[in-house]
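These notes are about the structure you will find just below.
A protein chain is absent from this complex, but the other protein chains hold their places.
Read from first to last, the chains carry the letters A, B and C; within each, the first residue is number 1.
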Amino acid sequence: MMTVATVLSCLLPLASTLALAFSGERLGPRASTLIGVGSVGLAALATAWALLAYSGASQSVTLWTWVSVGDFQPTIGLTVDRLSLVMMGIITGVGFLIHLFAAWYMAGEAGITRFYAWMNLFVFSMLILVLADNLLLLFLGWEGVGLCSYGLIGYYYQDEANNWAAFKAFIVTRIGDVFLALGMFLIFVEIGSLDIGQVLDQAPRVWAEGSATANIAALLILGGALGKSAQVPLHTWLPDAMAGPTPVSALIHAATMVTAGVYLIARLNGLFLLAPDVLLLVGVIGAVSLLLAGFAALAQTDIKRVLAYSTMSQIGYMFVALGVGAFDAAIFHLTTHAFFKALLFLSAGSVIISCHHEQEMGKLGGLWRQLPVAYAGFLVGGAALVALPLVSAGFFSKDEILWQTMAADRAGLLIAGLLGAVLTGLYTVRLILGIFHGEPGSHHARHPEPGKNLFTHHLPLIVLAVLSTFLGAWLYPGLGELFPAAPGEAADTGHTLLQVLATGAVIAGLALAGWLFLMRRQWLHSVVEKGAGARCWTLLNRAWGFDALFKWGLVRPWQWLVHGLRCDFINRGMNLLALIARVGNAGLVRTQNGRVRTYACVMVLGVTVILISLVLTRGGGT
Amino acid sequence: MNGVPMEHGLVLAATLFSLGLAGLMLRRSMLFVLMSLEIMLNAAGLAFIVGSTAWNQPDGQAMFLLVITLAAAEASVGLALMIQLYQRFHSIKLDNVSRMRG
Amino acid sequence: MILLWLILIPFFGGLLCWQAERWGQQAPRWIALGTMLLVLAASLVLWIGGDFSPPGVSESPWLLEWRVPWIPRFGIEIHLAMDGLSLILVALAGLLGALAVLCSWNEIVERVGFFHLNLLFIMSGVVGVFLALDLFLFFLFWEAMLVPMYFLIALWGHSGSPGQTRIRAATRFFIYTQASGLLMLVAILALVFVNYSNTGVMTFSYNALLNANVPDGLAFWLMLGFFIAFAVKLPVVPFHGWLPDAHAQAPTAGSVDLAGILLKTAAYGILRFAIPLFPEQSQAFAPVAMTLGLVGIFYGAILACGQQDIKRLIAYTSISHMGFVLIALYAGSELAMQGAIVIMVAHAFSSAGLFILSGQLYERIKTRDMRLMGGLWGRIPTLPGLTLFFVAASLGMPATANFIGEFMVLFGTFDNAPEVVIIASAGLVLAAIYSLLMMQRVHFGGEYSQGRLAGPDAREYAMMLLLIGLTLAVGLYPQPLLDTTASMVQPVVALFTDSAGLAAQAEEVE
């Protein structure tokens, strides 16, 4: 039963994708929306069915053998266990809510059919990613979501900048994917299988803990995860990816796709436990990302970019959790993050549409009275984001992460986490104040048109808001037996102390934010206007200059290379032969000048040479 | 020594032939080219006669007759061409007549 | 006998097309289409009825065989034989031939009969190359493919970018392939004479020459002769000069045939002749060949990014993809070699798709210059979406055949030559760059000019759907293909690896 439900929930989005893609433009916007949203709704129902039918044991279904050559036997097979069920729940559940919201958000846009075709293909690919029972099929989903992300970031294709953002997102994640592919090659050659279960089974037997090969394999997989999850240094694509429609940002670039890296590492936990150094590196990268992104979020003016950096930062938390071996905590935070970040993005989308596609913080402001639903969404989502104690979902998951970090004795990561909490408070408050309070910055903000549709506008926001409170945290079932014991499960000393500490960090952040943005607003403005403050602002606004680094380190040299080789110099080399022939031709043509004297001379020359050689040979012969 | 050594006769023929050849290569006027050809044919005939008298056989002289016929034919056709050339181009310089551009 | 008919049907069909022009413009098209489909149907019937399990010791490795003496004095026979690989390639040739006829339905309006004569003669030559087992016959068909292709480019080509005329491109194509073909002829003759002096039997037969005992030093040169002939056609990088020009100037049907089938004859030649005839030398040569493959992947990709002409761009991507094939052929593992075959098939589909699409684009906007495109997504219905699919296939998106091929190659090669795979993997990123660049420039961005253009008609749509269906089918379930070629690939791999083993043993003994 469960497998049928699972397959069904995969097939429904795929079927609707095909229907939408091949309908051409025969389907009207209404029908497209109905098919697009309806199929994901049905998939969500199927997932619910699968959840109900779940017996506690993991189940596999092999549809067919993909390729079979010698040892190389990857299958098209799905495995359903707790982890994939949680992910499925997020993908179809949150996905359905976002689709529903998109029906409001995208109304009146051109190319609705294309939008839903991409979105449903994305849901399908993402489901394959989390359900795949072998790495090659996982890679199918992995690349599939990348392609959908490309198609959706560049949805507004008329603007060149959007296309380049999509291009950048695809290429940067593709660089990560190559590492993942290399990891797959290594695993296949060393272990002889791509089946995830077998790989995890066999790996400890083939590789000693901490052996070089295990480290390399884990490192390569990590490379893939970094690209997809937008962690340092492959993170530069995510802020630009906000060029897509807001529901896309909510679904792909906040709730699901960017967390695929976390899922991958959690799924291959056994491999990473064999490579403790790499696992630590995961944590360090997470910590670095969360701090860099947290600081960068402080200096953004585009509300979606603030949320994008916030996403990076939160995924950094998940990486920290992975880095200390607390896989369960990472997935927990992934879940709650999916709820509250989707809520934040959808609320932002509501604001953006209400204000006629205005998303600059400076041009918004004072909207709380006119847009109460979006305001409520931002407040609840923001509370979860800063992990407001006890009432928010984010508190429980983040607390779990910090606690595990402390239990694992990683003081550095813990401090980064706490500092990150302060930063989160700062930028969240700045964001909410910037949008909903103060003076409206533009005509659009003064006369917004709030969303009124109960079903497609209010409902998704309300449901997500509920899920972002402690209720959402309660919903999380826990994956205990699937992962090896996390460090914090044995001990319990100091947990309360940590909770107090974390709460203190949150409060400190909020208080600091309140003081800065409410009391000392003028002073703040004057600081960032000039001198070191302005330089600091620019640096943060450009997110520490990684873009420039890539531009001058990779993109420009590549362009020079392309430009330099455009003439195809190797071909020129081959053309040298033709040149020689042509020169020879020119030389010989000159002799055919029609002058009898020249011909006679040449003839005589020939005869003379023959005669002289005759003389010489005769002289030599006799 | 009795009589002329055959080599001397042949060397004379070779000298005349080379002179004719040199004329052929040097001169641009068709008249001189034709005369050079006559000289060369004549040298060939001389060589035949030398051979004929050295061997004391009449066959060489028969060949000489053929050579002389050839020379006559060549001269008549060549001169006819030259007249035609002169009528068309008002020049008998072969270089001026050449139309091939290498 | 059916093998002979596979060659003769297109031949006679071509003559008929030529004459059929008197009955009207449409007659040659229908006849050519029917002929191509007949070849396709015949090969499909053979495929369904064939038994492709590995042959027993005493059984013939061939599915079908047909031989009659031709010039007995020199031991030349008309010896045709078919195994799984030939069958697949013949079927592919039939399919792409039919597509070539379809895609030139409206494009070619002058000398329709002669055009289809050339198309069918190419077909005939290609099928001959895939079936010939006598080396002399093989050479004959190898050369016979060129002439009609030359006419196709020279007579119906576009006079494209300035300074590049179609005659020039056709001549260049002809000279490159002809010169390299002569190199192969020299190698064939040398091989035959060595065999003659060893055994006293003058024969061009493949089976006999497999056991020819060629001295080591000479064998290396002969192998090189074969390799260069095939390398020019594949094309491998220093010899690729003809390809972009030929593709850019050829009519759509010519490009489809060129990329879809003619390039495959080279890979087929390496697989059928260069490696089995000289396994030890090929083994020794493998590092060089793989390096050339790597150079091809990167050089093709870099140049593809720098092109303005959409067909030139696709042509350079072909060079890049063929780099993978070259690496795979010399990797010495079954997985890689099977992967090479899948890439050949996949590349035939995806590049044919892209060429046909650029042809359809050309029919609509009358240019191939990408600087004059942009924003077409909003102007043409459906076509950009189809393009995106083939672009995705070309960059190796999973679930397309290209992915299966490339990854089988990389998986199969990693064991023997991990460094090659690591470098080649970077090619995957480059593939993404050039493929998406094309998409960006042609279909995205601001609209270069105004006005809505017609979407694909039923004929164009059906062609595209067929190719998409096949690409996905091979991408999701390549097993029938792999099973068909397995019995051909395994002995070649065994030869290749055995010779490596033998060489190692010999060194130990010394």
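By definition in this document, a residue touches a chain if its C-beta (ideal position, glycine included) is under 8 Å from a C-beta of that chain, and two chains touch if they have at least 3 such contacts.
Criterion: contacts and distances are computed from a predicted model.
Not shown: a single chain whose UniProt protein name, out of "ABC transporter ATP-binding protein", "NADH-quinone oxidoreductase subunit J", "Na+/H+ antiporter subunit G" or "Sarcosine oxidase subunit gamma", is "NADH-quinone oxidoreductase subunit J". Put simply, the missing chain touches A, B once the whole complex is considered. Of the candidate positions A:211, A:301 or A:608, contact with the unshown chain belongs to A:608. Counting the whole complex, the residues of chain B in touch with the unshown chain are 1-12, 14-23, 25-29, 31-32, 34-36, 38-39, 42, 45-46, 49-50, 52-54, 56-59, 61-62, 64-66, 68-77, 79-84, 86-89, 91-93. Annotation for chain A: contacts to the undisplayed chain at residues 597, 601, 604-605, 607-608, 611-612, 614-615, 618-619.
Everything below uses one rule, namely that only the chains that are shown with their structure count from here on.
Centre-to-centre separation between chain A and chain B, using Cα means, comes to 95 Å. Our note on geometry: chain B versus chain C, Cα centroid distance of 66 Å, whole angstroms. Multi-chain contact residues, meaning those touching two or more other chains, do not occur anywhere in chain C.
Residue numbers of chain B whose C-beta contacts span two or more other chains: none are found. In the complex of the two chains, the chain C residues touching chain A come out as 237-241, 244, 299, 302-303, 305-307, 334-335, 338, 375, 377-378, 381-382, 385, 388, 392, 397-399, 403-404, 407-408, 410-412, 414-415, 418, 421-422, 425-426, 428-429, 432-433, 436-437, 440, 443-447, 455, 476-479, 482, 486. On chain A, the positions that touch chain C within their shared complex are 21, 24-25, 64-70, 72, 76, 110, 114, 136, 139-140, 142-144, 147, 150-151, 154, 157-160, 163-164, 167, 170-171, 174-175, 177-178, 181-182, 184-186, 188-189, 558, 561-563, 565-566, 568, 570-571, 573-575.
Contact residues on chain B toward chain A in their complex (touch as defined above): 21, 24-26, 28, 33, 94-95, 98-102.
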